[in-house]
Structures are given as C-alpha cells and as structure tokens.
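Questions regarding the structure given below will be posed in turn.
Every protein chain except one is present and positioned as in the full complex.
Presenting chain A:
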C-alpha cells in the first residue's frame, strides 16, 4: 500500500508559540486513522496545518504533491475535505444550501443533485429539514450536516476534528457507524481526531497518540487499545 498523505517533521506556530514540534506520520489510501491526545496536544493544529490554516514548516505531501504554500481553498480542491471543530455550519443558510456549498467547486450539476439525494439517504433527518436554516438544527444534526457537506466534495481524504464533541453517546455511535460505512463503501480515506479514544479506536484501523506536539506512540488500533499507558491515560481503566 502506498501512503496517500505523508507528513514529515511538521512544526506549527501560533505567533511566537510553537504548537507542533516535528510531527511525522502517514496515512495509507483507504485507511481510517485516528489521532488521539489530550486537550492542547496539537491534534487540531495538525489538521489545520494540513489545510494550511496555520503557519507551519515541514513537508506535507498528498498523493505525491506537496501541499505547503498552497492556499486552503486549493488544498480542498485537491480532494481534502476538512470538518472543522465546531462544525463550521453556515447557520444562516438552509440545510440544502449547506450541502450545495460542499460541492461548490464541482462542475457536474447532475452529479451534485444525485449526491444531495445520496446524503439524504445517509442522513434521513437532513432530508426532513432540508429547507430549514442550518442554525436551527440540533448539535447532532449539525454534525451530520457537516459530514454530509464534506462528502459533497467527493473527497479522497476526509479530516474530522472531534466529531463526537458535545453529542449524546447514541448519536456519536450512529455517526461513527456512518463514518465506517463511508470509509468502506465510498473508499474515502479518513483521519479523525478524537478525545473519545475508546470509540475512535473501535472504529479506526490505525492510531497515533500525540502529546505536546509530538507523536509518542503509533500502531494498529488494536495494539494501541491494548497498550497499558494508553489505557490508563485515555481509556480510563
């Protein structure tokens, strides 16, 4: 298997503060990888660095193409969908407009219409509410919408930033099931950043653990889940 995304020696900065201290990892095509870590470990920064939303140095390659120096919108146009923390919902627009925005870079009108229907099949609740302002949706529904919006890009790689944040456990499970399905059926490579380590490890096939801007552990999800330190620090038993 070839690596779809290759990150080497990634360092990121907020003003004078360095948030990442030389991160290296890679994602295989078709894999579902999770990035675990406590608050402030640098998970979100890693995702933001991939999309060039934060000042960073190091090498990031996507399907052999370097991403550094590309604007965020051009990174997205290469097929990298990013579901940001807080979901980034266009709250004043309708659910359907949110989905259309997800596909705004695509030129195949018919494909977009068909994909919107497909999203309504994946997420029936969005169909019920398709004319509503997105800001009126519940947190769980907005997260579904954010995932659906990202899928409208027909991405090759999807980055999710704490999709479980603030959601009820049942909703989280439903969402993660859908993510697994998208990964298997639509062959979308997924990188999910999570604090809910247990669920993320059940879902993922590979995992990285980061602490204070460095990768401290990596392996298959099963290995990581069985690791004594991880269990104590992140799984709580």
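We adopt the following convention: contacts are C-beta pairs under 8 Å (C-beta built on N, C-alpha and C of every residue); 3 or more make two chains touch, one makes a residue touch a chain; residues count from 1.
To be clear about the criterion, contacts and distances are computed from a predicted model.
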Absent chain [UniProt protein name; select from "Act minimal PKS ketosynthase (KS/KS alpha)", "ABC transporter permease", "Response regulator receiver" or "Hydantoinase B/oxoprolinase family protein"]: "ABC transporter permease"
Given A:82, A:129, A:156 or A:206, the one touching the chain that is not displayed: A:82
Residue of A:3, A:38, A:101 or A:217 in touch with the missing chain, whole complex considered: A:101
Absent chain, residues of chain A that touch it: 51, 53, 71-73, 76-77, 81-82, 84, 88-93, 97, 100-102, 104-105, 149, 153
